[in-house]
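The structure's right below; bear with me while I get my questions together.
Just one protein chain is left out here, and the rest sit where they should.
Chain nomenclature is as follows: A, B and C, assigned in order of appearance, with residue numbering initiated at 1 for each chain independently.
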Amino acid sequence: MKTPVTAVLLISCADQTGLVATVSDFLYRNGGNIIHADQHTDHEEGVFLQRVEWDIAGFAVDRAGMHEAFRPIAERFGMTWSLQFSDETPRMAIFVSKMHHCLYDLLARWRLGELQCDIPLIISNHQDAEPIAADFGIEFHHLPVTAATKDDQEAHMVRLLDGAGVDVVVLARYMQVLSDGFVTRYPNRIINIHHSFLPAFAGAKPYHQAHERGVKIIGATGHYATQELDQGPIIEQGVAPVSHRDSVDDLIRKGRDLEKVVLARAVDLHLRHRVLVYGNKTVVFD
Amino acid sequence: MKTPVTAVLLISCADQTGLVATVSDFLYRNGGNIIHADQHTDHEEGVFLQRVEWDIAGFAVDRAGMHEAFRPIAERFGMTWSLQFSDETPRMAIFVSKMHHCLYDLLARWRLGELQCDIPLIISNHQDAEPIAADFGIEFHHLPVTAATKDDQEAHMVRLLDGAGVDVVVLARYMQVLSDGFVTRYPNRIINIHHSFLPAFAGAKPYHQAHERGVKIIGATGHYATQELDQGPIIEQGVAPVSHRDSVDDLIRKGRDLEKVVLARAVDLHLRHRVLVYGNKTVVFD
Amino acid sequence: MKTPVTAVLLISCADQTGLVATVSDFLYRNGGNIIHADQHTDHEEGVFLQRVEWDIAGFAVDRAGMHEAFRPIAERFGMTWSLQFSDETPRMAIFVSKMHHCLYDLLARWRLGELQCDIPLIISNHQDAEPIAADFGIEFHHLPVTAATKDDQEAHMVRLLDGAGVDVVVLARYMQVLSDGFVTRYPNRIINIHHSFLPAFAGAKPYHQAHERGVKIIGATGHYATQELDQGPIIEQGVAPVSHRDSVDDLIRKGRDLEKVVLARAVDLHLRHRVLVYGNKTVVFD
Partner (left out) sequence: MKTPVTAVLLISCADQTGLVATVSDFLYRNGGNIIHADQHTDHEEGVFLQRVEWDIAGFAVDRAGMHEAFRPIAERFGMTWSLQFSDETPRMAIFVSKMHHCLYDLLARWRLGELQCDIPLIISNHQDAEPIAADFGIEFHHLPVTAATKDDQEAHMVRLLDGAGVDVVVLARYMQVLSDGFVTRYPNRIINIHHSFLPAFAGAKPYHQAHERGVKIIGATGHYATQELDQGPIIEQGVAPVSHRDSVDDLIRKGRDLEKVVLARAVDLHLRHRVLVYGNKTVVFD
C-alpha cells in the first residue's frame, strides 16, 4: 500500500472559544480525512496548540490553494501556524566532533529509511569523521574552530547550510559552543544532545559530574539549542540505572546508548512535525 | 480555588466524517469551556473514540437537560456514549485475600483524597483484613469460598454490591476465581491486578514462574476482569529490573511495589472516566 | 521454615592486598555458612568496601565473642567496621509534615512485616498526622517549629529520640530544615526523601521547577541528610515519564508514587544493613 500524501497543520495561539470547532469545521466542509489530530491547552499560560494531519487526496481544496484557504481562519484567531506536506523531505545537516556513535546511528537510520530527510552535509571540527561521511556518500567539511577563527568558520557554516538549503541542524555530540548569532539564525531548528538528564549536570563533563555526585540514574536530553547553553526547550529525555560498580568509563559507555536513542527520537519527532515550541517548552504530539 | 464541576462525555462509534466537527460545534454553540479533549481513531478497526470534558458553569444547556441535548447527535452517528459529572462520586468495593499491601495502599490513597470515590464495603474470603477495614471505618464482610459454597457466596456478594450501589469492584489481590456469571454482571467494572507482565506468566504463582524462567524484568498488570482468566483488556502495566541475585521472595517483595502502583493507577484512571474499552483493548486518555 | 539468625559484617578501609582472602579465611576457618557476600573496590579513591552475611548457627565463635574474634583482623587492615545481628531490630522514628502519603506507606509496610524495625515515635510540626499515628498505635509528638523555637524544639526531639533509643530517623516529607547540630548528631542515620531527581531541582518546590523547565521525566531521591541541604549521599532514585499534558498538580500526583517507593526502598536497604557510605557516595549491596 502506498503511503498517502498528508498535510500537517501546526497551530499555536491564545486560547479562545471556537478554535477546535472552527478548525474541524474547515476540515469537515472540505472533506478532509483526518489521520491524526491532537491539541493541548496550557490553561495557566492561556495558550492553545494543535496538530492536525489529513490525507490530501479527495480534499476539496488543492495543495496549491491550501495556504490561502486556511489563512482567514489563522488571521481571525491570531494564530502562529505552519502547513507542510508529507512528501516535502526536510534537509538536515549533522555537526559532529570526535565521538561518532550518534553520527553513525543517525546515518544508519537514514539509510534504512527510518528518518524522513535528506542529509546534504556533515560538518566537523575534526577530520576523523570524513571516511564515515564518504561511506554514506555525504559531503564532508572539516571546519576546525579556534577563538580566532570562530567568526569566520561560522560564516562559512552559514554559507554551506544556506547553500544546501538546510532546514535543520543536528548537533550529534558537537563539542564547540555556537555563537548567539549562529543560534538565533536557526530558531527551533538546531537540535542538540546533551549527555545528562537536564537540568542536572549542564555544562562540561556531565558523566564525571554524575560519578562525583554518586547518582543512581543517568540520563540524556535532546533539546533545541538556544543562546543559553543547555537551557533550550527539551524535546526528549531518557534515563538508565547505574550503581557504585560503574566507573566514569562505564557511565560514558552506558550513556552512549541513551544519547543515540534520545537524539534519534528527538530528530524523528522534529522531522515528522510533531514538536511545537512555546515559551521555553515543547509540546510533543506523539 | 474551588475545582469546577465538569461534564465528561465518552464516545465510541464507527469512524465517519464529521464526528469531531459535530461534537466540537455542539460544545462551541453552547459556550462550553473545554478542560480536556482527546480522541483516537483505530484506522484498522474503523473505530472512533473520544473523551471531552468541559466546565458546566456557563454552559447554555443545564445539567438536567444535557443528556437530551446530546442524544440527537449520538443517534445520528450511532454512538455508544456516556455523560457523567465530576461531582458524582463513584462507589467502589474492594475484594481482598491474605495479601494486604494493595488494600492498604488503596485505603490510604482514599483517605488522603487521592481517589475520588466512596468505599462502602470490603469483602474477603479471609478474616484477617477486618481490623484494617475497621481502622478506616469501612463495612467488612467475611465470605469464605469453597467449591460447594461458591454459588451462594457470589449471590451474597451480588446482594451486597447492589445493595450498596457499587459501581466498580477492585480485586486487590483477591485469590479466588469469580464465576462467569459474576464477571459478566459487571462488564468493564471489575478491575484486577495480576502480578506479572501479561500475557507472560498468566495463571498461578507468576513470580515462581518468572524466577524459573530467569527473566531480567518483572511486571504487574491492571486489567478489567473478563470470563477468560487474565485475558481482559489491559489498563496499565509496570515493570522493574531484577537479576540473578533475586530469589523468589525478592521478586515477591519487589513485585508488591509494582502491584500497588499499577493497581492504583488503573483504578484512578477508571474513576476519572479516562478509560474506554473497545474489543479487548483499552484507550487510556491520560 | 524459620529464618536463620545471621551476622552482618560491614567493612570499609584503604584498598590493600589480602583483604578478601583474610576475611574469607576467617569465615571458612570458623565454619561460616555465607548467605550473602559482596564487595566493591573504588580504584580511583583506593577504597575497599565489603558486606558479608552468614548464618550464626554452627559458627565456631559464639555471638558474644564475635566482635573480639574479628577485631585483630580489623585492626591489622585499619578497617572501619560494624557487626550486627539480624534479630536486633533497629528502632526508627518518622518525621512528617502535612503530606502523609509516605508516612502511610511506611506504616502499612511496617504493619505488614515488610520493614524490619520498631517504630517508637512519630514527630510532626503539624497536628494532623496524630490520628494516623493512633491507628497504628504509635506515640505522636506535635512539635511546631518557628525561628524562635527551633533550638528548643530540636533539643526536645533529641531527648525523645535518645529516650526511645532511636537508631534511624526518616524524614517522610518533613518540610522543616534541620540544624547542622541536629544533622551531625546522627551521621548517616537520617534518611530524607527529596521530590526531584537530584541534583536537578534541589531546594523548594521541585515539581514547580520541573514544570517550569519543561522536563519529560520527573524523579525522586532517597538520601542521607547532611549539613548541606539536598547534597547528602544518594541511596536510591526513581523516575517516571511526564509530558506537556501534565500540570503541576499532575506532577505532584505522579511524584507521590515515586516518593513512596523510593523512600521505602532506601529505608529498607538501610534497615537490612545494605548501605555503606564513603565520601559523599553510597555503595548499595543489593
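As a working rule, contacts are C-beta pairs under 8 Å (C-beta built on N, C-alpha and C of every residue); 3 or more make two chains touch, one makes a residue touch a chain.
What you see is a predicted model; the values in this text were computed from it and never measured.
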item	value
Residue touching the undisplayed chain, where the options are B:Met66, B:Leu143 or B:Val215	B:Val215
Sole residue of C:Ala21, C:Ala64 or C:Ala204 that reaches the chain not shown, by the stated touch rule	C:Ala21
Which of B:Ile132, B:Val145, B:Leu198 or B:Ala225 contacts the chain that the document leaves out	B:Leu198
Those residues of chain A which, in the complete complex, touch the missing chain	100-101, 104-105, 108-109, 111-112, 114, 135, 245, 253, 256-257, 261, 264-265, 286
Missing-chain contacts mapped onto chain C	17-18, 20-22, 24-25, 27-28, 31-35, 37-39, 41, 43, 241
Where the missing chain touches chain B, by residue	40, 42-44, 197-201, 213-217, 219, 233-239, 243-245, 247, 280-284
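The rule is simple: only the chains that are shown with their structure count from here on.
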item	value
Mean-CA-position distance for chain C and chain B (Å)	35
Residues within chain B bordering two or more other chains	none
